[in-house]
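All protein chains of the complex are present and in place, except for one that has been dropped.
After this line comes chain A, so read on.
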Amino acid sequence: HNFSFFLSFFLFLGGKYDYDLVVIGGGSGGLACSKEAAQFGQKVAVLDYVDPTVKGKIKIWGLGGTCVNVGCIPKKLIHQAALFGTALKDAKKYGWQISEPVCHDWATMMEGVQNHVRSLNWGHRVQLQDKKVKYLNFKGSLVDEHTVKGLTKAGKETILTAKNIVIVTGGRPKYPTNIPGAVEHGITSDDMFWLKKSPGKTLVVGASYVALECAGFLTGIGLDTTVMVRSIALRGFDQQMAGLVTDYMETYGTKFAWKCVPKRVDKLSSGALQVTWTDTQTGGEHQDTYDSVLWAVGRAPETKALGLDKLGVKLNQETGKIVLATDESTSVPNIYALGDIGEGRPELTPTAIKAGKLLARRLAGQSAELMNYDNVPTTVFTPLEYGCVGLSEEEAEKRHGKDNIEVYHAFYKPLEFTVAERDASQCYIKVVCKRFGDQTILGLHFTGPNAGEVMQGFAMGFQCGATYSHLSQTVGIHPTCAEEVVKVNITKHSGLDATVTGC
């Protein structure tokens, strides 16, 4: 402690730190922040380090963080693989002569996915080098507000001093703490995207978008998949939309064990996993065997090994995340944080990237612009995708009062589903508006194919303060699913049938 005080004092006198900025974490936020800062001539170092998963079953992954290695990127690719499975079935109705049975090979898919992930790791590495950002494969922790300690895998220590420090260490999947066998026999999403062999018959425990997206693509590639939900699905999202998402999944073959809680996981002599669970509605106990158990029960912020308590960096007691001001500063001067580790921040890549860039600009004295976390659109890539921006209907009711909102909605059928004879019962659009005045749009919700692509443009309108009248003045592009958004005209209040009929 004396040493660090002396060091800081010495540095203050000398006015020289090793770096203008040290970024702890080389994921979406960390890479964006460090590259932007370097662009303004700042001397920057990035520390990226991955602890092996609890089981140590998989090797650690490369530069890029969760999104690149065990999140968005492999998820979307595998979701695409699953969509092809459905497309192959549809294709026959469109005249393609495809011989049955059509099988899916996990190893082939994973090779393609992992090759792409590795090329992204390399691409980030080249970019850092090219932009003169120092990359260190060290596990970073804080010594004081200007000093970071970096630890190599072999345990070798390096000390770096910095004018400013940004913590961007993100989160890791949680394991349940009170279920015997959970850690020894189960896996998380960190493991799923690196499995060499197919997970086989899988039990997915959880009902977050991670759980549903994984269960969705596993079902799509032909695996026997069950989702075990303790209470509700997609907590925090519009619950009517969440219901449509899970209804679709059930129709298309994903099994759901609603209101059930796992009790224990045992490994049988055959190698299979026996899961015992309680049905909380009946109190009854049940058992079944699976090849894999995937825990998707939440993510915990990576703050334990950072030494935050020593420095007095304030954390939210409930979530363990770092408490941040609107400029991403923490309770300690010169220490900032962003991305998943920040309390109240969306756990999304684009917001981490944007916040990282804006912070870099502010620290370099180039700008005073703060990150705007409002109106962030997002999409859940379940088999039936769900895209949204703004408030859920429940949240809009809460904030404005049920009588002060107008909900326009429509059940539509994608044209492509017709020839394919596919059920479109859950393809739905909901536009939640203020009831009076300009009828400003408060929230936009869409379930259907390519929901993310559909929503991106509408998110811009939302950002510009679009009203229902703007929407209805917009001419649709035909024939698309997106045009049904601008054509929406039946309100929930009217009680009329909201099914779109013909052109």
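Methods note: a residue touches a chain if its C-beta (ideal position, glycine included) is under 8 Å from a C-beta of that chain, and two chains touch if they have at least 3 such contacts; residues count from 1.
Just so it is clear, contacts and distances are computed from a predicted model.
Participant: Please identify the absent chain by the protein name in its UniProt record; candidates are "Exosome complex component RRP46", "Glucosamine-6-phosphate isomerase", "Thioredoxin domain-containing protein 17" or "Ribonuclease P protein subunit p21 isoform X3".
Facilitator: Per the UniProt record, the undisplayed chain of the complex is "Thioredoxin domain-containing protein 17".
Participant: Taking the full complex into account, find the residue in A:129, A:319 or A:480 that is in contact with the omitted chain.
Facilitator: Selected residue, touching the omitted chain: A:129.
Participant: With the missing chain put back, one of A:89, A:118 or A:149 would touch it. Which one?
Facilitator: A:118
Participant: Tell me where the left-out chain touches chain A, residue by residue.
Facilitator: 115, 118-119, 121-122, 125-126, 129-130
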